[in-house]
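Missing here is one protein chain; the remaining ones are kept as they sit in the complex.
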Amino acid sequence: MHVHELNPKKTVITMVIFVVVIIAGLLTLTNPRLKYALTPEQTVLLTVSDDGGITPEKLELMLTGSTEKVEIIDIRNHYEFARGHIPGARNISAVELLEKDNIEWLKDLQEKGFTVVIYGKNQMQANGPWMVFRQIGFSNVHVLLGGYQYYLAYKNHETQNYSPCKADFNYAEVAKVSVTSGEDNNQPAKKTTIVRRKKKGGAVAGGC
Amino acid sequence: MDTKIVKKQQPKYINPYFGGILLGLLLLAAFFIAGRGLSASGAVKLLVVTVVDKVAPAHAEGNAYYSKFIPADGSSPLYNWLIFGAIGTFFGGMLSGAIFGRLKKLRVEHSPKISARTRLIAAGAGGILFGIGSQFGRGCSSGAALSGTASLSFGGLIVMALMFGIGYVFAWFFRKLWI
Amino acid sequence: MNKNYLFLAILMILLAAGLLLVPERQNYQQIKPEKLMWDITQTSRFVTVDQVAQMIIEGDPTLELIDIRPAKDFEAFSLTNAINIPLDSLMKPDYQDYLGIEDMNVVFYGNSDIKADQAWVISKRMGYNSIYVMQGGLNCWIRKIIQPVEPEESASQEEFDLYQFRKGACAFFTGTKVEAPDAGKTGIKVVKRKKGTAVAGGC
Partner (left out) sequence: MGPLIPQEIITGQWDFVIALLIGGAFGFILEASGFSSSRNIAGVFYGYNFVVLRVFFTAMIVAMVGLLYFSYFGWIDLDLVFVLPTYLNSMLFGGFLMGLGFVIGGFCPGTSYTAVAIGKIDGIVFATGFLIGVFLFAEGFPFYEDFYTANDLGNITIGEMFGISNEWIAFLFVVVAIVAFYVTWLIEKRVRKNMTEYKFE
């Protein structure tokens, strides 16, 4: 054995430093409380399928029938909830949804085989939270199609079929037809008259 | 034997495991900073490309291998990470040699059983074989075998296994060169 | 043999064994579910059709419209200079390159805003920033920009201004003199993100 191979003191020191760095790395790791159960690719498949949405008709059936265990979560704020909500719904506003107690409760429901339906004032409001729940593994969570607005309309029997993702127009046709109507008010767009607009209150932005 | 004499005969090398760990950490740093490992053969490749491009530009353009490494923007292939790495390697070696007292006048190191001329012929032949082999293997022992395997590339493993394996297979034939 | 060698060997084996024992972790580039939920509750991701129309008319170079409808629908009609990424292909590497381009504001749109919002949620999860959803989708686009309704006389001045803008925009998008949406498509300036460069929020 060569002299320089006799006592690996420096080797040990370097190695220990390396190990300390790695242990420090391990200790500084914060383990996430919530983990994604679906990969982004699986989430894409979920959005493409029509799985996970529940119509008001179906919700009514589930509530009246005794076979299925259903919990309803209203994610609007407390004020809106107080003004009216689906009977039996529990109010957890959107920002509170992922709080520890609520996650525990949802896990409990999932184990007991409950179906959970969440809704907001329209489908958009509940859409994101529903996707988050699905992505973190709550496959029993469904979203109420159309939200509370459409639910009310359904209750008052003033609805047609709810199909939010369909095209309401044949866009190409409409755009072409408008060419003629556009010529009536033959008014070229002047850049000077155009002012950048921020989102205004309900009347302007909420319509569609 | 007097310990002093033993120590004098012994070379002033660092512990190989110490060197190994340092090299491993350096490799890790290279991955962390540059996203790739160490390389030695790439610089020679670029040097060859540059020289051929200077001497016979049309020939270099026509050859699929040279043209791969000639930058499209007309800048010199020498202005490259690999070249700077190789220059660093040279001076790093020189520094170490100076520190440990190995930086001496030009000399040939060879086994006492062979002449210096034989050693040089062998070195040249080995160099040519290594040069051709490193291009087929996408890198030499540092680029493909060490960095490749450390980054868990299957190709790196193949090159490393074959390099040492073939070395052992043919070691018997060339034993006179070394022992 | 020195005991230190034994120590080194054991240390190295333990270190490697540690790799096998540590619990699995997720890709750190994706944002945490908590953060995702927080971003979802913010309404700042929405842009109105008026804003989009204005950006198109002004030729805003940072605007990147992404049409998440199937390719067939996209062929039939699309907004000026929109790029088609059907929702089911959102995660394909080719299309991922369109997201996360520096200085570009991505606006998703579909027939309505629901599917676009879903595309937004997935992209947000992947850590992309500067992404938006066009509120109401194309249905709203047609109702407001192509077929604007004149406000009642009691309406405020602001609403009349808006109506004037929409009529102007309508002429811009449907008028024969100005470039039609279809003509614009040929000149799409495709900027692809360089392979391997920073995904937004990498560090």
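We just call them A, B and C in the order they show up, numbering each chain from 1.
Methods note: a contact is a pair of C-beta atoms (placed from the backbone, for glycine too) under 8 Å apart; a residue touches a chain by one contact, two chains touch by 3 or more.
No experiment lies behind these values; they were computed from the predicted model shown.
Asks: Identify the visible chains that the left-out chain touches across the whole complex.
Replies: Visible chains that the missing one touches: A, B, C.
Asks: May I ask which residue of A:Leu29, A:Leu45 or A:Leu61 touches the chain that does not appear here?
Replies: Of the candidates A:Leu29, A:Leu45 or A:Leu61, A:Leu29 is in touch with the missing chain.
Asks: Would you write out the residues of chain C that touch the absent chain, in ascending order?
Replies: Interface residues of chain C facing the absent chain: 1, 9, 12-13, 15-17, 19-20, 22, 25, 28-29, 196-198, 202-203.
Asks: For chain B, enumerate the residues touching the unshown chain of the complex.
Replies: 9-11, 13-14, 16-17, 19-38, 40-41, 44-45, 47-49, 52, 63-66, 81-82, 84-97, 99-100, 102-113, 116, 119-120, 122-171, 174-175, 177-179
Asks: Residues on chain A that touch the omitted chain in the whole complex?
Replies: 1, 18, 22, 25-26, 28-29
Note that in this section only the chains that are shown with their structure count from here on.
Asks: Average the CA atoms of each chain to get its centre, and name the chain whose centre is farthest from that of chain A.
Replies: Chain B.
Asks: Could you please state the distance in Å, as a whole number, between where the Cα atoms of chain A are centred and where those of chain C are centred?
Replies: Chain centres of chain A and chain C, defined by C-alpha means, are spaced 16 Å apart.
Asks: Taking each chain's centre as the mean position of its Cα atoms, how many Å separate chain A from chain B?
Replies: 56
Asks: Which positions in chain B are in touch with at least two other chains?
Replies: As it turns out, chain B has residues touching two or more other chains at 17.
Asks: If a residue has to touch 2 or more other chains to count, which residues of chain A qualify?
Replies: Answer for chain A, listing residues that touch two or more other chains: 8, 11, 15.
Asks: Which residues of chain A touch chain B in their complex?
Replies: Touching chain B: residues 2-5, 8, 10-11, 14-15, 18 of chain A.
Asks: Show which residues of chain A lie in contact with chain C when the two form their complex.
Replies: Spelled out, the residues of chain A in touch with chain C are 6-9, 11-12, 15-16, 19, 22, 26, 29, 31-36, 40-41, 43-45, 47-48, 94-95, 97-98, 123-124, 127-129, 131-132, 135-136, 164-169, 171-172, 174-176, 178-179, 182-183, 185-191, 193-197, 199-200, 203-205, 207-208.
Asks: Can you list the chain B residues touching chain A in their complex?
Replies: For this pair, the touching residues of chain B are 6-7, 10-18, 21-22, 25.
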